[in-house]
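Missing here: one protein chain of the complex. Every other protein chain is in place.
Each chain carries a letter (A, B and C) given by its place in the written order, and its residues are counted from 1.
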Amino acid sequence: MTGTFKAYAVRLFPQVAALAIILFMVSLAFPGFFKLSFQNDRLYGSLIDILNRGAPVALLAIGMTVVIATKGIDLSVGAVMAICGAVAAASITAGHSLAFTLAVTISTGVLCGLWNGVLVAVLDIQPIIATLVLMVAGRGIAQLITEGAILTFNHPGLIFIGSGSLFGLPMPVVIWLGFGLIVALLVRRTALGMLIEAVGVNRRASRLSGVSTGVLLIAAYMLSGLCAALAGIIAAADIRGADANNAGLWLELDAILAVVVGGTSLLGGRFSIAASLLGAMIIQSINTGILLSGFPPEFNLIIKAAIIVLILVIQSPRAQSAFIWLSRARATEPTKGQEAK
Amino acid sequence: MTVGFSQIGSESGWRAAETTLTKQQAEKRGIDLKFADAQQKQENQIKALRSFIAQGVDAILVAPVVATGWDEVLQEAKDANIPVVLLDRTIDAPKELYLTAVTSDLVHEGNVAGKWLVDTVAGKPCNVVELQGTTGSSPAIDRKKGFEEALAGKDNLKIVRSQTGDFTRTKGKEVMESFLKAEDGGKNICAVYAHNDDMAVGAIQAIKEAGLKPGTDILVVSIDAVPDIFQAMAAGEANATVELTPNMAGPAFDALDAFIKDGKEPPKWIQTESKLYTQADDPMKVYEEKKGLGY
Amino acid sequence: MNPRYLPLTATVAIFLIAYAVCIAQYPNMLSTRVIGNLLTDNAFLGIAAVGMTFVILSGGIDLSIGAVIAFTGVFLAVLLQSTAIHPLVAFALALIITTAFGAIMGAIIHHLEMPPFIVTLAGMFLARGMAFVLSIDSIPIKHPFYTTLKSFYYVLPGGGRLTLIGGLMLVVFLVGILIAHRTRFGADVYALGGGTATARLMGVPIGRTTILIYALSGFLAGLSGIVFSLYTSAGYSLATVGVELDAIAAVVIGGTLLTGGSGFVAGTLIGILIQGLIQTYITFDGSLSSWWTKILIGLLLFAFILLQKALILLSDRKRRHA
């Protein structure tokens, strides 16, 4: 047990360290950063904002991690968010119950995932292109539902998902933490994780070993669709309206970035949901930090690029092996001595 | 008459309304409207214009995504004897290349909003935060400029923070949240100026969630006059908005009609009104009027 | 026929069929104007897509090109506005910067063993950010040299124009084809796409090739930026957002495998033309709302990919039975 814990600690160390450093830097630029207070039944403060604002990317990153582990990629998540937000808003304004609305919305997301999965697994289309189709068309579908306008709603239940709170935390935070935990347990307590990794590393060999590669691939994209649906509901509930034009716009890139910052290889294989969630928080910290720091917006992208490059350089295999090499250079001396005896 | 209409895209409710109104106006006049959506890309607009020319339309309406880069394609249209009318934004090209421009004055809009704020605070010290539009877009640049001009020389008013909210509700809310945190929970903020209503609506929610009263604790002024902001005004949560009318096509078609039928040259600039609405203007009534326009 | 050429042939066939269908519906689409427009309007995209083809052939991806094009435009506009240097000098400077930019990304990808997707994504943020810092306004370029360059065109019978930039794109494609198939560098690019580890064992200079590939892509993105600035006579930091996705789609529709190692530069040209055709068709139709436009573009993209797959599968089967 302590062994697995240690393995986790080693795996997550770079992400935790990067997050800590960024938070520290932000707190230098903005002294009140770590201040937390209790207002309106929930914790309130910049740290909570990061958790809260990072919810969509965190949710997307969960699905994206699994898709990337299968050596795929899902560019459509932003568009699927928009579709699902639109469906939720349309359904609730049409007077359907909250439960019905959520069910329909989530089914829509899963269906979008199914479409992607079938293109990738059955028709054998390259993931980037297969999901590009829905990325392009999806936003159109969302706009078709809202007719290009922002579809606003006042249903308190749906709004609660966006700005309510539970256990002293904003609902979006509760949702992504909870969902992340469920998915992480699902893949690690069953054999799913290993099978997904096997498919990502070598699809042929996995198939020859009896792994249902097709089903797993489709399931991965469906999970991604489900995550996008949750993110879409949160995004819509947050602003009390479905903005088909802008909901989730370019968020797929942030989600992919979160996964990579989390250390999962884009070539598939080994993955960690926890690390991706940390990656999402790192990205959101950068975003929030930029907002708090008060730089003119022209500099946003440059700052973001610089920080990301820095994090990735530190995480890159080369830097890591240099690190290992350094620590070994120190550690080998006594070993040599033993050999001499 | 066949008219090609190159629209920027459908990035906001306002633009959707403009598209709807253009189509309605065309239908009303029996015009065959060829609509092309450029998905926010100038290159697509130029392509669309070229296709319209190749197709041989009678006139072209274009809502240019950016001010520069139109000379060549407009010259081609001119060579093909196709009049071009610009909608809602002007461009940086020789005036003889297009028939007329039906636009509002973006700088003026910012100015109106700024004036309102100056008048409302009436000399009291006031820290303003600004939610900019998409960095680099002409409404963002001009509305910022107009607003700053109105505030110039008024020492009691100070823009303390200014960030981009990308014209969206989500970003408007997120940026406002961080402004509130950065300015002592919002106690240092007396007004928020948003480059469009959508961001203002997002900001209003952020202010409410921070436990303050928008419209009272923090004044809210924005531009566009989309229906949702009137609801907020009716609830006392927003204070003022400057209208940007989505009906640019009506005057454009009128001008085209006159030009094609009687050869009458319209003025080079048909400016639409930048009307200021405040809580005193029966917001619910305006809301009902605007609701059905496809915003 | 050599099975290698199957995807390319399929793509060409699909393009011709699609064009025929369009003409049947809108006879005007046969005009030289439309053909001239296809070349001129897609010139910048085509040039950038040639670079993208090399990158994808090597198994990489370059997300930075749209931002680099915008940066180049702003850079040229600012330079020509605020200094008196000749545009040709400015062009050279821009090309040097973008080539170096590409080379640096290649070096990071190789030496730090980082995935191209992420390195070039950061590159995209950086280039776009630099453009913002240079200027957030759109700046017109009014230099007489630009007017001269734009006046070089050849009027085709029927009123269409073969412009300088359209011609330049064709030249770039020719050179690209030559580099890909008739130089050692080209073979090394394919080798890299076949597998880095294997290529290394076979003595392919991985580092040099990787850096050269991204430098080439940077150079062509720079050239594309110049073409775009000629096309619009302006520089604007928000221009060409998402062009990288268009370029990737063109490359893939052109029959190149995103996993690398297989495909043709010539196919990319067809991919570009197919995309241009879709747009032209939609404009000619002119009845689609914004959202239906998006949906239709997505569906047509899907249809082309599917058709390509089907054609390849079909002839594959025939070959087996023969």
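One rule holds for everything that comes next: a residue touches a chain if its C-beta (ideal position, glycine included) is under 8 Å from a C-beta of that chain, and two chains touch if they have at least 3 such contacts.
FYI, contacts and distances are computed from a predicted model.
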item	value
Listed names "Galactofuranose ABC transporter, ATP-binding protein YtfR", "Cobalt transport protein CbiQ", "2-oxoisovalerate dehydrogenase subunit alpha" or "Multisubunit potassium/proton antiporter, PhaG subunit", matching UniProt entry of the absent chain	"Galactofuranose ABC transporter, ATP-binding protein YtfR"
Neighbouring shown chains of the undisplayed chain, as defined at the top	A, C
Contact with the hidden chain (one of A:L36, A:I182, A:L208 or A:A322)	A:L208
Residue among A:I145, A:A198 or A:L230 touching the omitted chain	A:A198
Contact set of chain A toward the excluded chain (per top definition)	189-192, 194-195, 197-198, 201-202, 204-212, 269-270, 324
Absent chain, residues of chain C that touch it	2-4, 178, 181-184, 186-188, 190-191, 193-195, 198-205, 261-262, 320-321
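Everything below uses one rule, namely that only the chains that are shown with their structure count from here on.
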item	value
Most distant chain from chain A, judged by the mean position of its C-alpha atoms	B
Gap in Å, rounded to a whole number, between the CA centres of chain B and chain A	34
Junction residues of chain C, two or more chains touched	132, 136, 289-291, 293-294
Where chain A touches two or more other chains at once, by residue number	143, 147-148, 298, 300
Residues of chain A defined as touching chain B within the complex	30, 32, 39-40, 44-46, 49, 53, 143, 147-150, 152, 163, 235, 238-241, 243, 245-247, 249, 288, 291-292, 294, 296-298, 300
Chain C contact footprint on chain B (complex, rising order)	4, 7, 9-10, 16, 19, 33-37, 39-44, 46-48, 50-56, 66-72, 92, 134-138, 141
Residue numbers on chain B that touch chain A, as the complex places them	10-13, 15-17, 19, 132, 135, 161-164, 166-171, 173-175, 177-179, 181-182, 184, 198, 201-202, 205, 209-211, 228, 294-295
